[in-house]
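A single protein chain has been removed from this complex, and every other one stays in its place.
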Amino acid sequence: MTRFLPFILRNTLRNKRRTLLTVLSIVVSLFLFCTLRTVITSLAASLESASSARLITRRSTSLTFFLPISYRDRLTQIPGVEDVSWATWFGGVYIDERNFFAQFAIDPLRYFEIYPEYRLTAEEKDTFRRERTACIVGEKLARKYGFEVGDRITLRGTIFEGVWDFTVCGVAQPATPDLDTNWLLFNGEYLNQSLGDWGQVGTFVLKLADPDRAGDVARIVDETFANSAAETKTETEKAFQLGFISMLGNIQAVIYSLGTAIVIAIVLVSMNTMMMAARERTREIAVLKALGFADRAVVGLVLAESLLITLVGGVLGAGLARLVFDLSDFTAGGFFPRFTVTDGTVAQALGIALFLGVVSGVAPAWNAARLRIVDALRHTG
Amino acid sequence: MSVAAGQPIIALRGVSKTYRRDTIAVPVLAALDLDVAAGEFLALMGPSGSGKSTILNLVSGIDTPTSGRVVVAGVDLGGLDNAALAAFRARHVGFIFQSYNLIPVLTAFQNVELPLLLTSLDRRERKQHVLDVLDVVGLHDRSDHYPRQLSGGQEQRVAIARAIVSDPSLLVADEPTGDLDAVSAAEILDLIGRLNREFGKTVVMVTHDPRAAERAHRVLHLDKGVLVESVRRERP
Partner (left out) sequence: MTTMRLPLQYNLRNLVVRRTMTLMTAGGIALVVAVLVLTLALAHGFSATLVSTGRPDNAIVLRGGATSEMMSGISREAARIASADPAVARGADGEPLALPEMVVLVNLVRRDDPAASSNVTVRGVEPRVFELRPDIRLREGRMLKPGTDEVLAGGKLGRRFEGCGVGETLRMGGRDFRVVGSFDAGGSGFDSEIWGDLETLLPVFDRRGFSSLTLRLTDPDRLADLLARLEADPRVRAEPRIEREYYRAQSEQLAGVIRALGLFLVVVMAAGAVLGALNTMYAAVGSRSREIATLLALGFTPRAILASFLIESVLLCLIGGVLGCLLALPVHGVSTGTTNWASFSEVAFEFRISPGILAIGLLASVVLGLVGGYFPARAAARRPVSEALRAG
């Protein structure tokens, strides 16, 4: 087939504008497809980085209710729980509502021991424990706002009234790029004391000795506090985070339907192109057949042309998506820890391009095979 | 070549051809017999619709008779499927069309090379063959030109080079000079005559032009499906 390549190439370039428009249409559509699929893979990747070796315990009523910090000691006693820490959602506003990022008041002693994937120097951790108004910012947040050690950050409380001042004492580096670091963590004692020895926390984080026993341990935790003033709900960190995503609705179904619509739309465009191309060339195909090209050979030529167009579009579309998102550091305003077009996505885009090529080429190829030379040569000229 | 000079290279026996136009059957040829000897130059003349092109289509294997036998170069075309017919055409038949039918996006060289892509020749061998036949038609220096950069006569010469590049025994020409001016037409007819004389190609040519028919050894007039021999010249 390689000997036909120059001929196939010439054919695709015959109507340069049409081929260009078709390729562009495929590029644009597959770029969009890759973007949408990356939404799914990025969500999955961020869930992957959530540990199944950690449990999150919260108030069963809802996350907006708190748990007594005194539960901590009883949680530590539960068999299978290796370490316990806690965090409380702060929900403050930085300058104005548009600058949204997560803020937690955290256990100054154990939190970073349970989350070793957020890397801090011993000195940073030490300062954090000692300074009442100390805060740690994630690497991504630090980059976004240019926060450096020593900077003061002022937040306006929404859940906790008032104006709160923090001093950056460290920047946490993520161990893997899929980790979200678009956050600010501050010494929980500051919150506790400001509220007059408040003694409550939002969630406990439990480090498990054996991740395989996560289900059992979670059940035991919830049974321990059943029928108390503050009942708990315990689940793995992964399930906890999945819960947030599922609250938004069925994102996957939406993305899959959009993906289907996009693929159908490009099928229509590329099919149209191949049919136009083949229609204009009826006579030439007849000539080729007269010269001794078998039906199979003309089918091959038509299909190859179609595939060449769609695959070039596919490679460019997937390549563009990869290039744009890898270079731009796009995170949808911090919604995704990392927005990376995976090899699987690229492979799927190329698969679609292949499918497009075959589907678009099949009708004209079939017509070419069926074409009666005598009829086609008689028509014009 | 499988057929010795003087032996019939084409034998049509009791060939009929009927076209269907909607529900009406239009008979074009009825019980036609025709022999063409190897090395012969035959011209077919007749009014349009007389069936001369149909004969050309039948002997070149791009159309099949309603009944009767067509044997060309020792091959009975009646028994062949589409793929075998394609192989037959590639091996035995060179086509020369009225409107040249060159592929506009390919150069003269590439157009001529097309039939060779179906052979097992490698790139170097193909190049040699193409340059050889371009020499024969006198267009060696135009091998990189595209059809639109050539005159009509030159285009037809490229088409002729394409027809002979795979060395078929039979050339079929359908009004080869129909689109050409008198000077170019004469050149093309000279070339076809030379291919017949010097290279031993059997030529079957459909034409309206009496000056073209003059070049043939034998001229057959076709009228309402009946062949009438009008001229027979001795071959030189």
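Every chain is named by a letter (A and B) in the order it is written, and numbering of its residues begins at 1.
Simple rule for what comes next: a contact is a pair of C-beta atoms (placed from the backbone, for glycine too) under 8 Å apart; a residue touches a chain by one contact, two chains touch by 3 or more.
Computed from a predicted structure; not experimentally measured.
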Omitted chain - touching chains that are shown = A
The listed residue (A:99, A:158 or A:176) that touches the chain absent from the view is A:158
Check the options A:45, A:168 or A:262 and report the residue that touches the missing chain.
-> A:262
Omitted-chain footprint on subunit A covers residues 17-18, 21-22, 24-26, 28-29, 31-32, 60-65, 91, 97, 156, 158-159, 161, 227-231, 233, 243, 246-249, 258, 261-262, 264-266, 268-269, 271-273, 275-276, 380
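One rule holds for everything that comes next: only the chains that are shown with their structure count from here on.
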Mind pulling up the subunit B residues that touch subunit A in the complex?
-> 53, 57, 60, 62-63, 82-83, 86-91, 93, 95, 97-99, 101, 103-106, 110, 114-115, 117-118, 123, 162, 166
What does subunit A use to touch subunit B in their complex?
-> 3-4, 6-7, 10-11, 13-14, 283-284, 287-297, 373-374, 377-378, 381
